[in-house]
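This view holds just a subset of the chains, kept in their places.
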């Protein structure tokens, strides 16, 4: 042991203060457990500091500017000037307010906060190294530990985030000015959200993607709408090309891509954003000391109670597997905390909703039609296009639709796919429907306020039942 | 907490009924639901527990569906438990709350 090492004991030690960890810590403390939360960087984790929150703040800013500049049809004539440094400052204010809130909430609930990097000593002990060198360290003995160390952006061979013109999403969200031209590698949700936002702020965006379309995992008719709108914003897509190298050029960078059969192409930009996915963070932990080993993809395996193979240790959030989403992290954090407190909690949710904040937004939850078939259901599908929605038209929006997937026999709602305005919000009702075991009739019979976009959810359910009013039934 | 079971595949029971099932050590997938389409209510879970049913996975029970449904314990079919759900209406015993019957319970 290091000289000067203090050793304290705690019921629950939580490692990492992202939406997995801080939520777990607060819930554990609410359960009456002595709880210690260890974070080496910033409260709120990736989500609040470099992910969900800053990206959505910039996306909102870009939306306001773009919408005003493109509303001639509505009689609005504006040519907004955007001061990105100022937008950055506003964004930082939002982040500070929320991360400060996290710290306050932890303290108010009685969570002990420790700054430093935690590593496992054994199955009931952590070592925490404080800040820089010479700042000392301490040991923490725990009854239970909850690992919530999150994820980091993946690199691809030849592209090192240490090099200035090679940007991660985090680098980009720290920008003081928008690049004139940007090459984006990857058309997953992060690549698409940031590309759309930048295009609205005036950047010439070129997206290169190894696969043949945007947003892997989404259905074709959903992707099509988002891609079309992105193209209308001036984003140029090159599919079937993987980024293989980059070099500096007199006015920025040149990125080389390669097709499967070896065809090379070059794209120029001020910089290159690499957004090809995220990988779990386990190398900060010395997992070997407790005999845990990440799986093939680097995740820590857990069971339906968020427990790892070591009885005293839980893992939650991005480090515990897909989907790597903040709200899934928080749910797992709550369950882990409750299980640690002896409650009969379990990860028995029926669906994890997901949103993509593109133009327009995507919101999905539960099964697609194909997934329902695969799962052995005989699915029935109903759809309502937003071009038949009064509210959508009054918002100048008509692209997209709400789709509801249900079991033909019982009428149970199995899933929903929404692409269109406020899709991220609208999906909440379908998530509740799925968790409740609601039927199409339940959704259809619920009165929905006029004029709202949410009426389209009701209408899609009616369409599946053959009783829609504002769409033709099949 | 050791009695808590995993239920794979879709479960057609509200979160509150699922939590009750965990508390009572009942595998919710083994409960025959009395609600529309076989939706499981709190009362169904209680009935199931009182009649001694616990961990069976209901291969036939409408409350859970999907190929991944794994028999976690006994392998007994829920069909044998069908008599447990003897017509207890959805939302029974909920006091004055008129909100206790979903739209689809009105046939």
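For clarity, chains are labelled A and B in written order, and residue numbers in each chain start from 1.
Simple rule for what comes next: a contact is a pair of C-beta atoms (placed from the backbone, for glycine too) under 8 Å apart; a residue touches a chain by one contact, two chains touch by 3 or more.
It should be emphasised that the depicted structure is a prediction, and the values quoted were computed from it without experimental measurement.
The stoichiometry of the whole complex, written in the labels shown, is A x2, B x1.
Everything below uses one rule, namely that only the chains that are shown with their structure count from here on.
Distance from the chain A centre to the chain B centre is 33 Å, each centre being the mean of its Cα atoms.
Interface residues of chain A facing chain B in the complex, by the touch rule stated above, are 303-305, 339, 342-346, 348-350, 374-377, 407, 409-412, 414, 435-439, 441-442, 444-446.
Only residues 1, 3-7, 9-15, 18-19, 22-23, 28, 33, 35-40, 62-63, 65-68, 102-104 of chain B touch chain A when the two sit together in their complex.
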